[in-house]
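With one protein chain withheld, the remaining protein chains of the complex are depicted in position.
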Amino acid sequence: MTAYIIRRLLFLVFVLFGVSILIFGLLSTFSPERRAAAYVTTPKQAENIPLIIQKYGLDKPFYVQYGKWVEQVADGNLGWSLVAARPVAQAFWNYFPTTLELNLFASPLVIIVGIWLGTMSGVHRDSFFDHSTRIAAIVGWSLPTFLFALILLMVFYGYLDMFSPGILSSDLSLWVANNPDKFVRYTGMYSIDGLLNGRLDITLNALSHLVLPVVTQVIVVVALLMRVMRSGMIEEMNKDYVITAKAKGADFKTIYKKHAKKNALIPVITVAGQLVALSMEGSIAVEVVFNRQGMGWWLAESATQLDMPVLMSVCMFVGLVFVTSNLIIDIMYAYVDPRIRLH
Amino acid sequence: MAVLLKAQDLTTNFYTYEGAVKALDKFSLSIDHGCTFGLVGESGCGKSVTVRSMLRVIQSPGVIEGGKVLFSEKADAEPVDLLALTEEEMESVRGDSISMIFQEPNAALNPVITIGDQVAESFLFHRVAEMSQKICDAIDSGESYGLLTPYYRAMLGVAAKNPKAPLLKFCSQVPFLKWWDKPVKKEALQRAIKIIGKLGIANPEEIVTRYPHNLSGGMKQRIVIAIALACHPTLLIADEATSNLDVTVQAQILQLLNDLKKESISSILLITHDLGVVAETCEKVGVMYAGTLCETGDVKDVFSTPLHPYTQALLTSVPKFNQEGELQSIEGSVPNLVNPPSGCRFHPRCPKAMDKCSTDKPELKELIPGHLVACHHADRVIGGLS
Partner (left out) sequence: METSTAMTAVQAHEHPRLRELKFTLARIFRNPSAVIGVVLLSFFIGVAIAAPYIAPPKYAHAPYKMPHKGFSPTPKAPSERFIMGTTSGQYDIFYGVVWGTRTAFKIGLFVVGIAGFVGITLGVLAGYYGGWFDEFLMRFVDIVWSIPLLVLAMTIVVAFGRGLENIMIALALVEWRWYVRVIRSEVLKLRNQEFVQAAKLMGVSDCKIILRHILPNSIYPVLIMGSMDMGSMVISASFMSFVGLGAPKGYADWGQMVALARNYIVGPSNDPLQFWYTIFFPGICIILFVLAWNLLGDALRDAFDPKLRRR
């Protein structure tokens, strides 16, 4: 087990190295001036672009530039973000909690709803419930996230005037910005910080801003999970051990809850990586449409404003998260399926 | 001898893309109390479908279309039709009065549940009341089950009277309260260990914590048998229980079944394609062809004077120790059951077929006492014999 994890951690290093070369290579199509931004950390430095080009050899061969860049990253210097108007490393801590908050609320819902719906429609195959959830899933799967988010916004914000876009209402966020001593940002997530600071109104306000984004995220991601769970259930309910259980005198509920469901969860774990990727992509669209300043919003903004250091760092970060979560998924796999021993 | 189980005109179809597969066509069979009955036939002739229909564990797209399965657990009791019971009543029959051993031990055990859990389940489905009573008595006589003892005593008191009481069902849904059955589960596991040990598996305490893939094929088959025997069934159905095992293991398992029959179970229905096994272990035999029973009677009678042409052909196709010349085989192949042959289903392959055979389906008739056959031709064979 330990040997396996160490091997996977080495693999993580390899992948990150590969990702950095790939992205660095892609972005080296830019002019030296643009790339110089990756080495700037203060507004003052930004005035000395030609000096930086010379200092880091941005007109030199690829490997020289890459070496210099790695040196900088090792020092914790990720460059200057145009969009955020501050160093990337600093801006990261500003944006990351917002995205984390969204997924912290959406992921448990995705898992619970997806597994429940998939189990039910697989067990009651070809029933009315099954057909309607299947249709709902395929329609949900066909809804582009950004479009669905816009429609929700149009109906709930425009027509019903219920949930507004953003992270917090403007007066509250102004108050928070002006009173850093009264409202400590422990986690950076307003819904949790509100509780920690004893400001229930801020928590509630943050939650009301989360409703539509979370709904969008859940609907778009849940379809895949549901489908895999459903076909897993159908397959398992036709296995021989189900007959054994039946012949023992097991009732229907025990059969599908205790016997089939455990086995049907195994293929679900194999698509968990895909679910993580879907959530990441979903976050981009959700944050752009609902105007939530998180990682996804930052990435989209940076892409349109050619903010190179941000693209570089976000790709590295996303790669890190994705490979790590895959490692966790593989370990979970071994726990759920006793037949698999990691070595 | 009194009849234990009697199937009458059992009909089962499988609805597939190619059409309805008529797997069982008016199948009839009767098994006596205390008898070991062998059901033989080629692969695909519907042996497994028969027993699965009798226990009502046919999987989609199979449907039991009609017939009766009369079962009388006590020799003098009024028989009940298993096909007419509600699903809940049937659940209490399965695993308790009738239980089943499956052909493929690898597939028959759930890969992600421990052995102990799977065996203990049998007790948890049928013996909760009895086990609860036992634990209540133990508590009353001063035994302690930890801090929660009073709670266990109260709940198990209810369970001893009615294991399906609404109160228990409700509590099972509530966190913490749902642990009321912990002592019962423990007891069930103890019983599981005991029965696994009885089946000649060394170290049962350790085996119960393992998963199926840790065990060898023979061990797994013993576990499957342990599950079936847990509640001392009146009828044990062994569906090709030994076919996929090594010859030595096969012999061990058959010996085991034989020993068990002597001490605990009343009757065994042994399904196999191996005539040798039948000759060795069974008292009665039924020969099946393409979803119908062609011949049934005492093993000795049937094997010495086979009346049905199919039985005759089957017997001559078995290699003998002092075999000379080529082995006989049956001409033609097993019919497609989407469009089964009309009349007698064997007639296209039958050397003695008459015109009548392709139009009329022969009835199962008792031509010699205790020896039934379904063949238009058999009357004449009998005439020749006498």
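Labels A and B are assigned to the chains in the order they are written; within every chain, residues are numbered from 1.
Here is the rule we use: a residue touches a chain if its C-beta (ideal position, glycine included) is under 8 Å from a C-beta of that chain, and two chains touch if they have at least 3 such contacts.
This one's a predicted model, so the numbers in the text were calculated from it and none came from an experiment.
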So one chain is hidden, and I want to know which residue out of A:64, A:154 or A:174 touches that hidden chain in the complete assembly.
A:154
Touch assignment to the omitted chain, from A:1, A:26 or A:332, lands on A:26
List every residue of chain A that touches the chain not included in the displayed model.
11, 14-15, 18-19, 22-23, 26-27, 29-30, 135, 138-139, 141-147, 150-151, 153-154, 157-159, 161, 231, 234-235, 238, 277-278, 280-281, 284-285, 288, 299-300, 303-304, 306, 308, 311, 314-315, 318-319, 322-323
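Just so it is clear, only the chains that are shown with their structure count from here on.
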Per the C-alpha centroid definition, the whole-Å distance linking chain A and chain B comes out as 52
Of all residues in chain B, which touch chain A in the complex?
52, 55, 57, 59-60, 87-88, 91-96, 99-100, 102, 104, 107-113, 121-122, 125-126, 211, 213, 224, 227-228
Interface residues, chain A side, partner chain B - complex
125, 238-252, 254, 258-259, 262-263, 266, 336-339
